[in-house]
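Here the complex is missing a single protein chain, while all its other protein chains stay put.
This part shows subunit A:
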Amino acid sequence: MSRTFVGMPAFPRNATRAVQNSQLRYNLRKATHTIRGKRAAVVGELPDWAELRAAGKAIKDHTLRNLDTYLLQLEEAVTRAGGHVHWAADAAEANRIVTDLVRATGETSVVKVKSMATQEIGLNEHLAARGITAYETDLAELIVQLGDDLPSHILVPAIHRNRAEIREIFLSKMAEWGRPAPERLTDEPRALAEAARLHLRERFLSTKVAISGANFMIAETGTLVVLESEGNGRMCLTLPETLISVVGIEKLLPTWRDLEVFLQLLPRSSTGERMNPYTSMWTGAVDGQEFHLVLLDNGRTRVLADEVGRQALRCIRCSACLNVCPVYERAGGHAYGSVYPGPIGAILTPQLRGLGSELDRSLPYASSLCGACFDACPVAIDIPEVLVHLRAKARHARAERAGMRAAGWVFDRPERLARAQRLGSRFRRLVPRRLPGPLAAWTDTRDLPDIPATSFRDWWDKTDGGRR
């Protein structure tokens, strides 16, 4: 994947372009509505969903509150079980550690299990620049990699592609990366899955190094947990001689028992299944395999320091919030300019990266604050609350700040407000439908309200509340 999100314009411009793409809107609408129905059905099956959600939220909050203790406990447990633990303060350090580990094996290619953390740090690009090819093995990641595309969804990075587009990508690009697609490939999902199986089979059986992320890490036991569907995860986790897992420090759970909550919350929220087809759990070095765990900070401790914003670290990357979001459904994942799109991305990205760029400052506004994401979140992240919190923190445009200061001055005294209202009423015919200069940004997407001939206060005084 040579394309990156770096340097993308702010959300409104990306979204404007995306909503004009009718194919994209059709694909997204179809996929998100399919998954919404499935999720609602399997969540409704559980009589204790609310209790599981409350427990999930509290377990994560408790873990984050005591993260230092649990990280040390995890390090000790993994080491005791024969694994090696590495600490990476930022993306550059994580990339360097992984590159050195791969080089030490003498290999020049690795297979990868879909991992948000390695996308976040740009690992594939880093490895490619140093002569190491990373082969993505998750079907959707494969589609993105072959299509030289960017991921647009946490769970299904190629959600913006329909079956016909996937067939085209397979036919034209598979040969460049390995075994070509079957000549008579149809766009039946079953045939496309079969093509991926054939394309990757030999690679799985022969590659000696694998790189993964993890859904959960258990501090008490040192166990790592990966949930998946296809079996590509199992292939990468079990067959290669060396396994390197890059995992965000917030993925911890204190005890083995805590999995009883999250193994119910995650599959039902993400793919809308009672249980995903495959879950792998391993502790340290297993079956003669060498195991390295790279613990990644990369901005997470900064998020942790924000009392309101830290709840974003509860996220278990299920993507339920994307699937129910009216903004995501129309704008698509690329508009968010980050590997974390949708409502969770709108609060996670600006906190991880900071509010330095125009794009990151625009993300807290990529929402109508309807609250569907909060309702769907299995760990009860109050995304609207964090969005509003971040809006207050982001630096605003000069015209907006001047406007708000002026409004504050007017609203500060009743007599100022009354005078301003009378002034507005007198000149109401002169107010344009669209504001001039930098103020036009406001009226581009909003209608100015009609100014009445008399303000409510004046009407009340004049008529004694309608009695005269």
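Rule of thumb we're sticking to: a contact is a pair of C-beta atoms (placed from the backbone, for glycine too) under 8 Å apart; a residue touches a chain by one contact, two chains touch by 3 or more; residues count from 1.
By definition in this document, contacts and distances are computed from a predicted model.
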item: UniProt protein name of the chain not shown, from "L-lactate dehydrogenase complex protein LldG", "Multisubunit sodium/proton antiporter MrpG subunit", "Probable sugar-binding periplasmic protein" or "Transport permease protein"; value: "L-lactate dehydrogenase complex protein LldG"
item: Residue in contact with the excluded chain [from A:M116, A:I218, A:L293 or A:I383]; value: A:I218
item: Residue of A:E241, A:D444 or A:D461 in touch with the missing chain, whole complex considered; value: A:E241
item: Touching the absent chain when the full complex is considered, from A:H62, A:R179 or A:R422; value: A:H62
item: Contacting the left-out chain in the complete assembly, out of A:P189, A:P326, A:G356 or A:P432; value: A:P189
item: Residues from subunit A at the interface with the omitted partner, ascending; value: 27, 30-32, 34-35, 47-48, 51-52, 54-55, 58-59, 61-62, 64-68, 71-72, 81, 84, 86-89, 93, 97, 100-101, 103-105, 137-140, 143, 155-156, 158-159, 162-163, 166, 189-190, 192-194, 196-197, 200-201, 204-206, 218, 221, 223, 229-232, 234-235, 237-239, 241-242, 249, 256-257, 259-261, 263-264, 267, 271, 273-283, 286-287, 290, 295, 297, 301-302, 304-305, 307, 310
